[in-house]
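Here the complex is missing a single protein chain, while all its other protein chains stay put.
Each chain carries a letter (A, B, C, D and E) given by its place in the written order, and its residues are counted from 1.
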Amino acid sequence: MGKYQPKDSFQSPRFCGPRTFMRLPYIEKLDEHMDFIITGAPFDSGQSFRTGARFGPEAIRDFSILLRPYNPEQDINIFDYISGVDYGDIPVVPGYITETYQKIEASLAPVVEQGIIPIVLGGDHSITLGELRAIAKKYGPVALLQFDAHSDTWDSYFEQKYNHGTVFRRAIEEGLLDVSRSLQIGMRGSLYGIEDLQDARKLGLEVYTTNQYKQAGVKKMLEVIHQRVGTGPVFLSFDIDFLDPVYAPGTGTPEVAGASIDDALEFVRGLGGIHFVGFDLVEVLPAYDHGQITAAAAANIVYEFVTLIALQKRAKLQQ
Amino acid sequence: MGKYQPKDSFQSPRFCGPRTFMRLPYIEKLDEHMDFIITGAPFDSGQSFRTGARFGPEAIRDFSILLRPYNPEQDINIFDYISGVDYGDIPVVPGYITETYQKIEASLAPVVEQGIIPIVLGGDHSITLGELRAIAKKYGPVALLQFDAHSDTWDSYFEQKYNHGTVFRRAIEEGLLDVSRSLQIGMRGSLYGIEDLQDARKLGLEVYTTNQYKQAGVKKMLEVIHQRVGTGPVFLSFDIDFLDPVYAPGTGTPEVAGASIDDALEFVRGLGGIHFVGFDLVEVLPAYDHGQITAAAAANIVYEFVTLIALQKRAKLQQ
Amino acid sequence: MGKYQPKDSFQSPRFCGPRTFMRLPYIEKLDEHMDFIITGAPFDSGQSFRTGARFGPEAIRDFSILLRPYNPEQDINIFDYISGVDYGDIPVVPGYITETYQKIEASLAPVVEQGIIPIVLGGDHSITLGELRAIAKKYGPVALLQFDAHSDTWDSYFEQKYNHGTVFRRAIEEGLLDVSRSLQIGMRGSLYGIEDLQDARKLGLEVYTTNQYKQAGVKKMLEVIHQRVGTGPVFLSFDIDFLDPVYAPGTGTPEVAGASIDDALEFVRGLGGIHFVGFDLVEVLPAYDHGQITAAAAANIVYEFVTLIALQKRAKLQQ
Amino acid sequence: MGKYQPKDSFQSPRFCGPRTFMRLPYIEKLDEHMDFIITGAPFDSGQSFRTGARFGPEAIRDFSILLRPYNPEQDINIFDYISGVDYGDIPVVPGYITETYQKIEASLAPVVEQGIIPIVLGGDHSITLGELRAIAKKYGPVALLQFDAHSDTWDSYFEQKYNHGTVFRRAIEEGLLDVSRSLQIGMRGSLYGIEDLQDARKLGLEVYTTNQYKQAGVKKMLEVIHQRVGTGPVFLSFDIDFLDPVYAPGTGTPEVAGASIDDALEFVRGLGGIHFVGFDLVEVLPAYDHGQITAAAAANIVYEFVTLIALQKRAKLQQ
Amino acid sequence: MGKYQPKDSFQSPRFCGPRTFMRLPYIEKLDEHMDFIITGAPFDSGQSFRTGARFGPEAIRDFSILLRPYNPEQDINIFDYISGVDYGDIPVVPGYITETYQKIEASLAPVVEQGIIPIVLGGDHSITLGELRAIAKKYGPVALLQFDAHSDTWDSYFEQKYNHGTVFRRAIEEGLLDVSRSLQIGMRGSLYGIEDLQDARKLGLEVYTTNQYKQAGVKKMLEVIHQRVGTGPVFLSFDIDFLDPVYAPGTGTPEVAGASIDDALEFVRGLGGIHFVGFDLVEVLPAYDHGQITAAAAANIVYEFVTLIALQKRAKLQQ
Partner (left out) sequence: MGKYQPKDSFQSPRFCGPRTFMRLPYIEKLDEHMDFIITGAPFDSGQSFRTGARFGPEAIRDFSILLRPYNPEQDINIFDYISGVDYGDIPVVPGYITETYQKIEASLAPVVEQGIIPIVLGGDHSITLGELRAIAKKYGPVALLQFDAHSDTWDSYFEQKYNHGTVFRRAIEEGLLDVSRSLQIGMRGSLYGIEDLQDARKLGLEVYTTNQYKQAGVKKMLEVIHQRVGTGPVFLSFDIDFLDPVYAPGTGTPEVAGASIDDALEFVRGLGGIHFVGFDLVEVLPAYDHGQITAAAAANIVYEFVTLIALQKRAKLQQ
């Protein structure tokens, strides 16, 4: 059994105490017993429509106390194999994206360096650039597996280079991504022009719209994903607006007719065997949530990320 | 035509008057003209996460005024065949589960004794034990048909024997259920351990997860149900968290990726011919509902229960 | 002790059963044991801004279950002196004001005729015309004591004679009010023109703005009221928008800087000795309420109406 | 490029300025550069259950600012082909349906006369009668394509001929519809009696319940639609309660187990080639919406209406 | 400077990280550097009306991150004098009050024993009995200073001895209170009977209604308090329903016409010099809160408790 475990909810009710992810210990110092950390990047100055994603990490933590250690769909008792902590949040700089990127990179670099897998809770999608910088330092360019309603590959917005709509173009320009192994799934909604999707493809990304994935089916798409990302290091970026607004009303730029939570979970559960080096879950905006629906979806998806890490560890142990 | 009918909504608008279920008469004294009663058991001290289900009966009643007497899917004008009332609520004892069980049993025993079918609105799921005690008094052990995200068969919680997570283990121990004819459908979500589901099965229950039912399809599952419960007396217990949180945000322990309301209705509508002796609908928690979504789902499911009773009566009359 | 009493909340918790006002019996047939009735007039087609007041009676009932029979400020155990019921709602005609007036008058006339005091829950303020017609049938023109942010004495609105902004001009034109004994308190907010208040005064009404009453103080204003209404029959019409929006967010036409609930209660509690023949409480609009704040205010004000009736009865008995 | 275009959201953020539909110019005077207008009919006195749809147009406009000019599913840059404006709202008469019909007709007649296609935002469904009167003036009886949970073909309600439940019977009686080419899709929910659906059919309408369309599939149903409406002029009336309450909680008379937004969009996108002369989208009731879910659905459906007009124009140009 | 300080919000934005009270360290082990601890008692099975106060501690923590260390009204930089931590929550037993009392007592006894002052966040008011048992162990009977809308001195409720309405009678019976030095302020609202207040007085408590304190003024009342509680040890119990519902909508049993937050703060700020040995703040029920109004009030009142401890320490140091 790993060193850092969630509190036992048969000893103290799950609604006891400050909210850490899954009731894991809240520790802000790294050590060798950590297979993963959960950390927030509560930045939302990159949002182009609704703001408020800075409260996303809190909302996800608050619902996550309901999560229990055994994942029946993957048949694994997570903490039999791994150990992890709630690492607190990265001290972002509200209103200042360049400075925030420096903070994110500085915070995550030692995590990545020690081989600990970071799971970052957004914050808006602009934060991913900072994460990728930290990741690439150790791994070089990594594959991107992105679930999202938007490609986020504009060149600029209001003549500015950095915000949540340009993040992946910047990452490619900075050489952080291995585009030949990268793909985006879930694009949908009205666009400024036909070039919005074309541009992402011109950058070398494989792009699947929501309708395309629905027609193909999740199973088929999973094959596509595995084939595309191959065996090298992969970063998984999950924008909660991949989900339909009924499953994720609390988000910055909702687009109707998105994925169901069933599909989202089937996707993530089907990613076993991929060599993940980092994860994020972004764009949860609690002020537009109600009854914690968005938070529930987000917390469960992050839970599946943690499970993937446990599966990876178990596979290694069983080799 | 039965004696007790809903108020005519062409005479007084449906939003007129105190809310009784479907605008039925509010009568707290039993008589021989009643085929069924609707009663609430507004108890929520058995809830292990969110509390507030004591306001569930009110919320269901409040939406139910929109329900009309002809069920087109079942092609029956309900009150041509049966008659029933809103019986008010059972005087539960907030904070005291043992005493509450006594009240529930005492309230329902005469109802059951007279051959009137009780439909109980929860309240949390712990109330079902009290109901089953009243039912078993007349019928002996009955089959359980449970729609729920959780098996509710733990041995104890915080070292206590009675709450909404242990209710069916207790019922089995007390000999109230014919486990050989009982089944549970809808289990899902993270667990404390692999034994959570195994235990339910060891107790003799047949257990189908949400994923299992979705793969099999509702039609196939209906066959399984009919075969399992057979011709003996059956109690139907419907926990609103069987539904996905988008259909039932207002509940105590929401688990993502649940059933759609379409499936739920198809299930209940497919239960004609089963010998039901009681029903409940539990875990509606209005404080987390919005736009009455949960209440709408719950009221419509209860409406289908009433329809089943009408179909049963019509079948008898047509024999 | 009166015949009709609220349910005993030490026997069944107050959140049990269909919501009737104060848990009084729900009886739709008049008898001689009734000193007062509570009835709703769920009509909102007279609203000129927000609509939805048709759900006002339900919201008031739903909160009123918290009210207990002893009023410590007035030192009276209400039901030691009087007896009353929840009479259900008047079958208004949604969208049709003339027809609705007929229904209101037809419903209330026998109540008034038998000397039972009606307390009507709105609904928008247009309903008061129907009530006054029923009242005047028995008593002739009565004094109006109106608490309200608006005078509701326009001549017409969109060229129509009947809606919630013209009701008291119509009542005066129809001879239902004894304007020489009538007064309005609470007017405030921006107006279409200076004539808005002048018109009310030209009609013979005494008009006090919110600022005027605040400068005078409630005590002083109470003297003014008693002097004005005298000893003849009085109708009290309370528009919930008399209160500041923080106390009554759920209303149709909110005006900032209104009365506090403390002042409102002091006003109503200070009306002992006046010969009331009817009451209404209008413009509660639950869809804009939250946390039942507006409903709480409304239910408590109605509770004070009931207390006034009890005081009146006690005074008679003690003579 | 058409004359009237949405504001460029790369120049000013989309959340800038008063909300007009899609950020189109707000112009209340017709001219020859308009292919379509968006106008509201904020009337809700025809609602038989919840009221408040008068704020529907505002809610739809408020969300529509997120819509962008390129529709990827239809592969068209809308404003390359057409030009349109936000025409403001029709000055309805709250509480007076007959007078409101006159206003609607008077407002729309010149629009229709000039060959501009009106897209009307409700308001409750009763408004459609006024629209059809204006349409029929120019086109004679038109086909009705109605997406709705209810047939709205009662004869009367509370003995009144005009409200949101009788509108299409009235339209047929007035000769405004070519019933032989008309159809309704989406009926569901409990009814007053078996005659509710029969009556619509007796009037000559083709009626498909939600379950029927789901069993047939959208593709199949689209064939049925095209065949039924033929090549003559068609009016499309979309009641937002066609959608399941999880997609449209903010509506007047919600019925569970409705259409998904995916299906709704597939329906509307499949209507290319039909000769539409007018559209409406009704029964959005923001006070029961949350997180703008209903508004998002409605705005996107209206967006598809606009797209259909653009496709129609492009087809003409390419002939 | 004390050892345990809030995180510096100029280093990391205040919305960073898991929510602990005021961003204090989250430490579950006592040590000699702690002058006070903040701990939750998330129990709500004692609530007689609305339930959900188990989420009170989380809600208070979540807002408390906005609190800064310098209290200008008391002119003190709190952590220059004292040091404290967020101690997590007491592992209560949902649904079981007797067992919960044991847990509370067991948790707090060592805290009190070491001379650390506990500040307990409720939970419902029933928890105070457990706290007083722990306090009395060290100090013997203490004075009670209670701000509350209700006396909570019933003998029983539904024939049960323990719940949030009987707690102070039990405490007196158990000899935990020095009634001769105890007083209650804020009683208001309708009662079951005249004896409700009389009983509290018969028990020896001094009782001031809300109206009484408002007439006397806060300054005068503060003199009364100081005189009454004297120099011995005092426990301060603050039920958030002391406040008017507009300041505290999120509570279990709201009574209209309560105290303003201004008065509440003036009261607590005026308590310097009293020998406090413990504090609690109870009945915050977030599911009925909105915009964090209740949480803001509660967090600020607790902040004043912490300030009182700092003042006490400074006074000692300055002696």
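The rule is simple: a residue touches a chain if its C-beta (ideal position, glycine included) is under 8 Å from a C-beta of that chain, and two chains touch if they have at least 3 such contacts.
Since the structure is predicted, the reported quantities are computational estimates derived from the model, not experimental observations.
With respect to the full assembly, the chain omitted from this view is in touch with A, C, D, E.
Summary of contacts with the chain left out: across C:27, C:109, C:222 or C:246, the touching residue is C:246.
Summary of contacts with the chain left out: across D:55, D:101, D:208 or D:247, the touching residue is D:55. Listed for chain D, the residues touching the missing chain in the whole complex are 11-13, 15-20, 26, 40, 42, 54-55, 58, 61-62, 86, 88-94. Mapped onto chain A, contacts with the missing chain fall at residues 44-48, 50-52, 54-55, 91, 93-97, 99, 158-160, 162-163, 287-288.
In the full complex, chain C makes contact with the omitted chain through residues 48-49, 157-158, 188-194, 196-197, 209, 211, 214, 244-246, 249-250, 253-254, 256-257, 288-290.
Assume only the chains that are shown with their structure count from here on.
In summary, the chains found to touch both chain C and chain E are B. Using the contact threshold fixed earlier, the set of chains in contact with both chain A and chain C is B, D, E. Centres computed as Cα averages put chain A at a distance of 39 Å from chain D.
Residue positions of chain C with contacts to 2 or more other chains are 13, 15, 54-55, 93-94. Contacting chain pairs (ordered by label): A-B, A-D, A-E, B-C, B-D, B-E, C-D, C-E.
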